[in-house]
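Of the protein chains in this complex, all but one are displayed in their positions.
Up next, chain A:
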Amino acid sequence: MSTTTTLRPAAGEAEQPPTADPTATPPRPRRRPQRSAYLFLLPWILGAVLLTIGPMVTSLYLSFTDYDLFSSPSWVGFDNYQRLFTEDPRFWASVRVTLTYVLVSVPLQLAIALGVALLLNRPRRGIGFYRSALYAPSLLGASISLALAWKALFSTGGTVPNLLASIGLDTGGWTDDPDLAIYAVVALTLWQFGAPMVIFLAGLKQIPRDLYEAAALDGAGKVRQFFSVTLPMLTPVLLFNLVLGIIHAFQSFTGPYVISNGRGGPGDSTLVYTLYLYQRGFTDFRMGTASAMAWLLLLAIAVVTALLFATSRRWVFYAGEEN
C-alpha cells in the first residue's frame, strides 16, 4: 500500500540493487526476466482472475439485473440503482447510519489511540506489558463473544447505563434506544484503539530526538513541541491510520449485527450499510440490488480514499523530501 511505503522513504529503494556498494561491481549473474516467477504466482493469478476480477465484473453486470438466485438474471438497466436512490428509505437510513458511525468512530478512535500512544511513549518498566494489554481489545473486539458482552453491558440494567445513572445521567438501555444504539456500536469500535495506537507508537519512535532538543532550545514548551514537531512528523502515520480506519469502518458488520439481533434496529438505527446489503442479498435474495449496493460501497471507499490522498499533499509532511 502506498501509504506504508511513504511512511519510510527507504522502503521502495530496497528494490533497486545497491549500486553504491563498491564490492557489487561485477555484473549480476542473471538480469533477464525469470519465467518461473509465474509458477510461484500461479495460485495468486488464479485467485485474481477467478475470485477477484471475474466476480467483480459479474457483480457489476448483476447490479443491472433482477436476480433471485433461482431464475436467470434479467436485464433491468439502472432500475436497481434508481430504486435504491428514490424508493428505498431503508437504503438512505443505512447510508445515514454508516456515515454517522464512520464520522464519529474513526476520528475519536484515532484521537484515543494517539493520546494513549503519547502516554506510553516513554521507556518505563513494564511498557511492553501495558502496550500488549491495551492492544488486546483490537484482537478480541472483532469476535462475536465481545459483541455479545457489549450488548449486555449497554442494554437496560447493564453496567454502562447503571454507571451513568449513578452520576445523574439517566440514559436507559442504549441498545433499545434508537438515538443511542449506534453509539453502543461506536463504543465497541473505540474500544479497539490498540491497532492504530501501536502504529502511532512505531511512528513516534521514528521522530529524531534532536528535533525536540532544537525545539526546546528555541524555547518551545511541551504543548508547542507537540504541535510543531510531533504532530507534523506523525502525519504520514496519521494518513495511514485514517485510510485503514475508514475502509474498515465502512464495512463494519459483526458489532451491529449482534447488538441488533441481525435486524439493524431499533427503528433501523443500527442498520449499517453492509448489514442492509446482507439482508437484501441473503435474506430477500435480491442479488441485483445487493450487487448494486456492493458497487456503490466500492465507489464510496474509492472516492474517500482518493480524496484523502489528494488532500494529503496539503497536510501530510514527509521529512527529508522538502524542508
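In the analysis below, a contact is a pair of C-beta atoms (placed from the backbone, for glycine too) under 8 Å apart; a residue touches a chain by one contact, two chains touch by 3 or more; residues count from 1.
Basically, contacts and distances are computed from a predicted model.
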{"item": "Undisplayed chain, where the name is taken from the UniProt record, one of \"Extracellular solute-binding protein\", \"Aspartyl/glutamyl-tRNA(Asn/Gln) amidotransferase subunit C\", \"Sarcosine oxidase subunit delta\" or \"Carbohydrate ABC transporter permease\"", "value": "\"Carbohydrate ABC transporter permease\""}
{"item": "Absent-chain interface as seen on chain A, which is shown", "value": "1-5, 7-8, 10-11, 14-15, 17, 28-44, 46-48, 50-52, 54-56, 58-59, 62, 69, 116, 119-146, 148-150, 152-153, 157-159, 162, 191-192, 194-195, 198-199, 201-202, 205-206, 209, 212-213, 216, 240-241, 244, 247-248, 250-251, 253-254, 257-258, 261-262, 274, 277-278, 281-282, 287, 290-291, 293-295, 297-298, 301, 305"}
